[in-house]
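Here it is: the structure, laid out below.
A protein chain is absent from this complex, but the other protein chains hold their places.
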Amino acid sequence: MSTTAITPQPTPFGRRLKRFMADRPLIPLIILLVMLVVVLQILRPGIVNERWLANTVKFAIPLAILAGCQTMTMLTGGIDLSVGTVATMSAFIMATQVVHHDPAVAILIALVPAVLIGLVNGIGVGVFRVHPLIMTLGTSLIGTGCLQVYQRTVIASGAKIPPFLAWLGTGLTYGVPNALLLFVPIAVLIVFTLRRTGFGRLLYAVGDNEGAARLSGVRYWQVITALYVISSVLAGITGLLYIGLIKAPSLSLAEPLVLPSVAAAVIGGTSIFGGRGGYTGTIIGALILTVLTTLLTILQMPEGARRILFGLIVLFVTAAYLRIIEDR
Amino acid sequence: SAEAKYTIGVSNTVQGNGWREEMICAIKAQALASGEVTKLNIAHRNTDAAGQLEDIRNLISAKVNAIVVNPADPAGIQSALEEATKAGIVVVAVDQAVTEPSAYIISNNQEQYAYLGAKWLFQQIGGKGDVVYMRGAAGASADSDRDKGFKKALAEFPDVKVVHEVFTGWQQDQGKQQILDFIATGSPFNGIWTSGIDNVIVDALVESQTPLVPVVGADNAGFVGQLNSVEGLVGAAVTNPGSIGGAGVTLALQILNGKKPAEQTVLVEPQLWENVTAEGKAKLKSVADPSLSPEWPVSISIPEWTTYTKDQIIACKGPGE
Amino acid sequence: MSGRTEGGAVERQQERFWNESNAILTTNPLLDATGVVKTYGAVVALRNASLSVLPGEVHALMGANGAGKSTLVKILTGAIHADAGHILIRGEARDVRSPADARRAGLLPVYQEPSLIPDLDVASNLRLTDTPVEPFCAWVRELGIPDLDIRDTARDIPLAVLRVLDLARALAVEPDVLLLDEMTAALPANLAEKVLEVVRRQGDSGRSVIFISHRFVEISALCDRATVLRDGETVGVVDIEPGVEERIVEMMLGARIEKTRVAARQASQVASPRDSRPRLGVANLRVGTKLNDVSFDLANGEVAGVVALEGQGQDELFAALAGSIRPSGGTIEVDGKPVKFAHPADAIRAGIAYVPGDRTEALTMQRSVRENIALPFSAALRNWGPINMAQERSSVVSAIERLQIDTRAQREVQRLSGGNQQKVTIARWIAAEAQTILCFDPTRGIDVGTKQEIYKLLRELADQGKSVLFYTSELEEVQRVCDRVIVIFGGRVVDVFPVELADEPALMRAAYGLPRGAKEDVGILADIHSSPVAKP
Partner (left out) sequence: MTRLVRRQGWVAGLLVLFVVLLVITRLIQPGYGSGDFGSLVRAVLPYAFAVAAQTIVVIAGGIDLSVGAMMALTSVTAASMMDGASEEYALFVVPFVLAMGLVLGAVNGMLIVVTRVPDIVVTLATLFVLQGAALLVLGAPGGAVAEWLRATIVGTLPIPGLPGISAWIPKALVLLVVCLCIIWIPLKRSKLGLSIYAIGSSELAAFRSGVPVARTRIIAYALSGLFAAMGGLALTMSTGIGAPIPGPYLLASVAAVVLGGVALGGGKGGLLGPIVAVFVLRLVRTDLTLLAIDPNVTAIIEGAIMVAVVMFGAFITMRSRQS
């Protein structure tokens, strides 16, 4: 095609670099991540070692999977605030059921509520058109309540973490976290789904212009229901992985990951208004947040100052990233 | 015993935390065991002092005979407690003191809790060295009480240095990531004091194959189990019984029945169980309870104050359920 | 393959001396823009645009889709900022940094997309822009909308009316220069005609108007001079006089001209084989209160035109056939079998595709051209799996080529020019090989060259045995494309013309609900048609 534009003068290097970055938004994001790591290394020489890397990856993975749920739902203009509750539920239920059942059975039992909550979310958003934020907030309240009721019935039975999950959550093989065994396939699957499958296309389309998608024959409720079920199941799996990592089932296990998971997706370039973004950015976003947490843990300063710094850095990173990828 | 005739209201502002869940179950179990309570009216959710004011006022509207309250803040709920007393309701604060003078207080001594554990830890490391100080939630009043106790102990040991101070937010996952991050820096440390996020810390030490250092935690079932079983682990559990809720019910019933205590405030003094001396080991063995959820404190009863059985607290059923 | 830039250089040189109209140069221009440049990343929207408007003239701004007309209007009115260029207003350099500045300088635009705030009622919209209500209402009535309630929320008002309100809002503040970007494109004939009358009077009363349109009839009826843009560059300024169209087209299209001529010739051979069995049968169709009892057949290989004034039920007819709304009565048959559509997906499964008139309804603006075109492929549950990228690509590319979509800004459809966006909405169904296509005003805002291509395309589709139902607001299109014309008035079919009889005056009369043969003056366009360049 002879339609490429004729640019009057040779473009200056700075602009070319910018355009290069704008076309590959992952690169500036990775640069920002590396910068944070460098700062960390400067502040605490020697911290960036094999063990630290493994730790960071271990903690970033559950966050990244939950952020994947947010990425996918955000692409459709939604959000899934119930992931924390779902992950906690499946972790807690698995840990208490494994006392009575085979681990495989316990895991299956643990994923049932995940599917149910996903289904309810999907139907509420897709069929009844409830705003996703409210819908998922509501189901997460309901889920928490159910979990509390459930925990009373199992107080006496104690809890156990199957060795397999502990191995997956905390184990290292040649210094590489075993959790990658679970995460890499999931990540590849999400990226592939978003880029190369019909379902992925529909997520973008529905989020961008639902009416247009409808006119093209897309049934909104089908897409949304499938989406929220997938999101919930992923959250359930995250819960299982996370309990393997933390090894202490509690009723608020994964709750603290919810806001960061939204933040990771947004930092990674996914628009909360839908139609724009992808999962690779989100993974880097999750890593950035994890490294940032470490950075602030390591710095000795009053807790207040620590939080201020956290907020400022998140803002700075996102702003810098946007500046770089903006093509104008 | 006496016939059931009282309604007791309960107000608690943290939900989904093992300690608080045990407290609620202790309240239920004690109400049932006493046989004097017809109904419990429990407001139990995550909220702040203002939310607790709302809950207490709702309980006043519900015309309960007594209110057992775990205060979000000692001073913040004073006005509602005052209103309650004016309405003829007996108010008992558990776990933490309140500033309202008409309220009765039966509480764990948080300052002493921290002091006891910290002092043991500092002695254990020979009076000098570097310790990691893993606090609770920034801005919580229980945390600042404990900080006072910790600082008091620290002042007695001038050679002990805090190399690392963080807030776990009383979250297991945060605590674990924080200690792993610190381990990764390679900085040496001689001991760890925790504000109850303890078993994940031991886990982290074991997983990262770091030499074990003395660890002080609470009497959570998980940590007590580790003190008994993890090889080479030296540590101490300081009691902080969630069953204080049950004691609160007992005190409230006593007052309702006209037996006012001599003092407005009753402090339940913490105990320290270490796994260094033979005596301590035996104690730890005897209290260990692997059937409990690892987040639950093992001290599920307080002698003289609670009368329920272990089955009753585990069943977690109040009167009429 | 569009060849947009091929051979452009030579012609550009020949046409560079573009101040051909020296007649009116004695007066000072009211608005004078020179050397305007605007780039979006790699896309050059304006390369070197100039425009000079004299007091009291109606000045046409012409150019193919994507030539940069809208961009120039946005720059002149401060909605976007130029990379370079000089703009003089009444001979003075003025820094127009926002639409508010432009207002103060006496420049008032009506953009290509409606700019009323959707969630505010009309009265609030007026207040927001400090527009006096009384003159506004007077203009609205004058423009042919007698029963507007200014407490209506903008979102609930049909597109065509919104465009008129936008215009009335601009007129009400009596601007020195009125900039109308494809003002008439979305209007049915009756409203368009009122707009033309009003605009002509603006010129008479000494105000200037910059008028963008792809319709030559309107240009010749209205304008004094025209500035022609091609590929973001001003390639000429001409006086409008009889016979000038040919020159304008040449300037606009440059090297594309040859192709267009061929296309036009082919499209004029209206004839196609017809199947005896109707593809689509509509009987006694009713929708709410708007559509009462419509029946017609659409044969295989036929292009049937639909002509109607604004709001006569044509929107409902198309929406019902597309499965977008449910009819309240009547039957629809496809290939002789009765069907009921609960969702557009049902209609698509039956081979019926719908191209809405408003492209923002049809496109996912942040997605690429490719994804937009390929969207229907993924819609059905069984196609949710992996996409065959090579296959998708080949069908998308062939659709793009067939419609000559300018893909320079293909990464996001919202960056395409309005006309190219419009093409994408059609390309989608070409790629999906729909059997029946419902086109609602598909040439809205499309340049002459492309229009010819679309006529040709529709004919080709029909020749391949497909059926097309084609609503148009430009009556002259009917004869170029259709085999038959269905005229709807008051929600009923009032007449069906064979194409031979469907001349514009006849259609216009029928559209007003007048019986065939009644001879009455129905307005400016009918007049114009008898004398191609009728200028007051």
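Labels A, B and C are assigned to the chains in the order they are written; within every chain, residues are numbered from 1.
The working rule: contacts are C-beta pairs under 8 Å (C-beta built on N, C-alpha and C of every residue); 3 or more make two chains touch, one makes a residue touch a chain.
Computed from a prediction, not measured in an experiment: that's the story for all the values here.
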Q. Can you list the shown chains that the hidden chain touches?
A. A, B, C
Q | Contact with the hidden chain (one of B:Glu36, B:Asp95, B:Asp143 or B:Asp219) | A | B:Asp143
**Q.** Candidates C:Tyr111, C:Phe341 or C:Tyr455 - the one touching the absent chain
**A.** C:Tyr111
Q) Which of these touches the unseen chain: A:Met21, A:Ile107 or A:Ala263? A) A:Ala263
Q. Which of C:Ser50, C:Asn65, C:Thr129 or C:Ser220 sits in contact with the chain that's absent?
A. C:Thr129
**Q.** Where the missing chain touches subunit A, by residue
**A.** 124, 128-131, 133-135, 137-146, 148-149, 152, 259, 262-263, 266-267, 271-272, 302-312, 314-315, 318-319, 322, 326
**Q.** Touching residues (missing chain, whole complex) on subunit C
**A.** 79, 98-100, 103, 109, 111, 114-120, 124-125, 127-129, 151
Q.
For review purposes, identify every residue of subunit B that touches the missing chain, sorted by number.
A. 15, 24, 39-51, 53-55, 57-63, 72-73, 75-79, 137-141, 143-144, 321
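As a working rule, only the chains that are shown with their structure count from here on.
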Q: State, to the nearest whole Å, the distance from the C-alpha centre of subunit A to the C-alpha centre of subunit B.
A: 34
**Q.** Distance from the mean Cα position of subunit C to that of subunit A, given in whole angstrom
**A.** 44
Q | Where subunit B and subunit C are represented by their mean Cα positions, the distance between them in whole Å | A | 73
Q: Enumerate the residues of subunit A that touch no fewer than two other chains.
A: none
Q) Mind pulling the subunit B residues that touch 2 or more other chains? A) none
Q: Flag every residue of subunit A that touches subunit C in the complex, lowest number first.
A: 1-8, 19, 22, 192, 196-199, 201-202, 204-205, 208-209, 211-219, 222, 226, 275-276, 327-328
Q: Show which residues of subunit B lie in contact with subunit A when the two form their complex.
A: 15-18, 21, 25, 138, 164-167, 169, 171-174, 176-178, 180-186, 199-200, 203, 207-208, 222, 290-296, 314, 316
(Q) For the complex, give me every residue of subunit C touching subunit A. (A) 1-6, 39-44, 47, 322, 324, 343-345, 348-349, 354, 356, 360-367, 371, 374-381, 383-387, 389, 406-408, 428
